[in-house]
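We show some of the complex, not the whole, and keep each chain where it was.
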Amino acid sequence: MNFTSDNATGACEAVLAAIQRANAGPAAGYGDDQWCRQAAAMLDDVFEHEVEVFFVVTGTAANSLALATLVEPWEAIVCQDTSHIANDESTGPEFFTGGARLLPVATAAGKMTADDLEDRIRRTGTLVPHNTRLGAFSLTQSNEVGMVYAADEVAALSEIARGHGMRVHMDGARFANAVAATGASPAELTWKAGVDVLCLGATKCGALAAEAVIFFDPALAEGFIHHRKRAGHLLSKSRLFGAQFVGWLENDEWLRLARHANAAADELRGLLTALDHVHAAWQTESNESFFVVPNDTHTALLDAGARYYDWPPTGFGREAGAGETLIRLVTSFATSADEVQRLAATARQHAGQ
Amino acid sequence: MNFTSDNATGACEAVLAAIQRANAGPAAGYGDDQWCRQAAAMLDDVFEHEVEVFFVVTGTAANSLALATLVEPWEAIVCQDTSHIANDESTGPEFFTGGARLLPVATAAGKMTADDLEDRIRRTGTLVPHNTRLGAFSLTQSNEVGMVYAADEVAALSEIARGHGMRVHMDGARFANAVAATGASPAELTWKAGVDVLCLGATKCGALAAEAVIFFDPALAEGFIHHRKRAGHLLSKSRLFGAQFVGWLENDEWLRLARHANAAADELRGLLTALDHVHAAWQTESNESFFVVPNDTHTALLDAGARYYDWPPTGFGREAGAGETLIRLVTSFATSADEVQRLAATARQHAGQ
């Protein structure tokens, strides 16, 4: 019953098999190989658009390199205050951008609204060079608290951001889950909705270590190869990373894996919210779920071997009161029906105690 | 009637005279001269403490160099959201620190309270190395909205910050005004209240360009000389900058100048708040005053030749309603009684129109 994170799961079979295939014989290093080229071509198809794509090994690298390519060191990046870039990547964004600034936005809805974004822009000075200049807007899809943006929500936010001269970055560490949850096409959720750069994460959803930084306008990618190289993120045996994307995308494996994870989360949400003593902290649609549980239920779950994180207050949704704990449960492509049932059964047995 | 900023005024006579004196004959460069030594000795006296002091030419340089010496690139700096470092120094703090992060705090009181600080600390993750580590707490005295911290308020904030491993930095661009306003001694407002580093600004209060970065514990200053040199802030003819501090501190000239500026602001506050149609946006005690005025009063002031800035909403105090403008009026050592009277008279004439 491991619900700690989607990256507690290893790589999926399709990805490992692709690595094995790509490993045979010699190949050119640093990305000039057939596997990277094939992965790039497959991404053109997936996004119905000719894209400029670069592979890296972590989400932090993908986000930071993308942002470093989009903004100047004296610019600011508007993002949600619960975002990964603002909380979980140390000062990576500052390091890669040469010192650009994050402007985190608190939300009442758990995801950014047009009002949230406009309010932040209004409160930002525009006296150059004293004030920082708004350089980029960063959105996570699906976001760090399990919420998903519909295509028109992305488009509305992008339009505001672009209207103020910002580039639009999407942290897609769980983009696959968002596609699976919305049913919208990858194109509809990105370039058709005004996204300039998508960091498409495969690692959390089946890869060994593979993230694709996808520029929908090649002109915006200028400088990326230099940023990547000097940051030590250009891999010599790149074919073994391009191959991961080939294995992941082939036959829509990525969506199959994401749907599995989402479905397990749906099942979990159904079972747990049916219990009187367990409450959804807020509505989620992806593979992350947040619940407020009585402390003794929490203890019983841990005693039964369930593994997950408790979560700090977010400022929105149903807060944990006295004697309660806010917990996060993450499912993955490997989460079994049995794990879900056992967790729910354990919680059920500890109702009202 | 120039109330735009204290730096709209040139240098005071005492400072220019000291430069002239120091200019005669040859001298060693880069700070190894009698004037810099004399200024340092005078600061020891002013602060009743042996200090380690470095001279630079701007407040941005002083703050950024001090912070760069205090924090690691993966640490965070807690500050008020209206602070100069968070608004008016581009991304200087990030540049000098190698990418440390600012954590700005909104306040209801217009200045930081213990609750504000503790709340910010509570909401900051501590999972190293994913989360940034709290490295420094920065306080502006007097602050950017004209408020002054009493010595015990500084002490209370410092104690919390130090309790969480943070160093305490004070942006003293208007420290002279704070000393003049509180009547507390420089020592009481700084090291006796837990401040590690003070950036003591002379420029806004009479110098040509002179700021002193004062470390109360020499051990904390390690690395400062390297940061300063590589940032181009070590001046060859340093004696002419050390001399400014000599001229400024001699015979308590600095306090005389600050008292003048504060008194002019007091006079202004008295005259303007006596008018029914003009409202103090919030209480201030230093040389900065903020008023909400009807738009036609605002126009009349500008037409009469008054110069000042209107101000964006701050989230505290009395907000400007429809038909009103929030304005900032700054007095300096050169503000004349006549200027104050003329401004007030102009405002009076446009009451209720």
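Note that the chains are named A and B in the order they appear, and that numbering of residues resets to 1 at the start of each chain.
We adopt the following convention: a contact is a pair of C-beta atoms (placed from the backbone, for glycine too) under 8 Å apart; a residue touches a chain by one contact, two chains touch by 3 or more.
Since this is a predicted model, take the numbers as computed values, not measurements.
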Overall copies of the shared sequence [whole complex; 2 in view]: 4
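Following the convention adopted for this analysis, only the chains that are shown with their structure count from here on.
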Distance from the mean Cα position of subunit B to that of subunit A, given in whole angstrom: 41
Residues on subunit A engaged by subunit B in the complex (per definition of touch): 73-76, 87-91, 94-95, 98-102, 123, 125, 129-132, 312-313
